[in-house]
Each structure stands twice: as structure tokens, then as C-alpha cells.
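One chain of protein is taken out of this complex; the other chains stay put.
And now, chain A:
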Amino acid sequence: MSLLDSRSITLLERTLDSSSLRQKVLSNNIANIDTPNFKRSDVSFQDALSNAISEGDTLEGRTTDARHIKINSKSLDDVKPTVFQENSTSLRTDGNNVDIDAEMTNLAENQILYNAMTQQINSKFGLLKYAINEGKR
């Protein structure tokens, strides 16, 4: 394991990426609150991520070269947030399905998640710094 390329930091990075994408998608929902026939979108990431980090339930092929074909790879690089649209619902007569209360809640939730992730990354880096300074602070 290299110093800065540890699994947990990559994991936190991925979550930060998906969180900022979700912020964009939620902003778009809120901006289109009065647009007729607009359907809301959201980002799904948690499921793909927990599939990738759950270990021991499938066989995994070991690769020793970048050109090898991956078998059941659980590389975090393959985990990408996906944007999906909710087409089946309608909240008002104009076909719009943005629920402002839900969107504001999602926004607050997303912001807290983002802050938690940055805090976590900071504490990881803090530990590294501590080790680099030989514990001297």
C-alpha cells in the first residue's frame, strides 16, 4: 500500500465526487421547480459502492499486469455514480414531480455527508502528518 493511495482515501474521494454530482443534480431539480413536465433526477451511488466493498462473496481473479482481463474485479475505479430520472410519478397537474420539501432535505443530507467525508479525509491526512513529523505535532 502506498502512502497516499490507500483504499480508504480512494473510497472517500469517490464519495466526495458522487456527493458533488448529487449537489448538481439536486440544484437542477430545485431550479426547475416551476417547469411544466419536468421530472426530477437523482444520483445512485451507495448501492454500487457497498457492492464493491463487500468482500468474500464472489471469486475474484488476480491480475498482475494492467493488460489482464479482470474477473469479478472490485476495483473502486469501476464504481461510478449514475444519474437516474424518476419518470413514473407526478406531483402536480402540470406533470412536474419535484417535491420541494424532499429536495431541501436531500440537499441538507448531501451537504452533511460531504462535510463528514472532508472531515474524515482530514483526519486521515492528519494521521499521516503526525507520522511524518515523528509524532512531534
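A few notes on this one:
To be clear about the criterion, a contact is a pair of C-beta atoms (placed from the backbone, for glycine too) under 8 Å apart; a residue touches a chain by one contact, two chains touch by 3 or more; residues count from 1.
FYI, contacts and distances are computed from a predicted model.
The chain that is not shown carries the UniProt protein name "Flagellar basal-body rod protein FlgC", picked from "Pyruvate/2-oxoglutarate/acetoin dehydrogenase E1 component", "Cytochrome c oxidase subunit 1", "Flagellar basal-body rod protein FlgC" or "Glycine cleavage system H protein". Among A:Ser8, A:Thr35 or A:Ser90, the one in contact with the hidden chain is A:Thr35.
Counting the whole complex, the residues of chain A in touch with the unshown chain are 16, 19-21, 23-28, 30-36, 38, 41, 82-83, 85, 100, 103-104, 107-108, 110-111, 114-115, 118, 121-122, 125.
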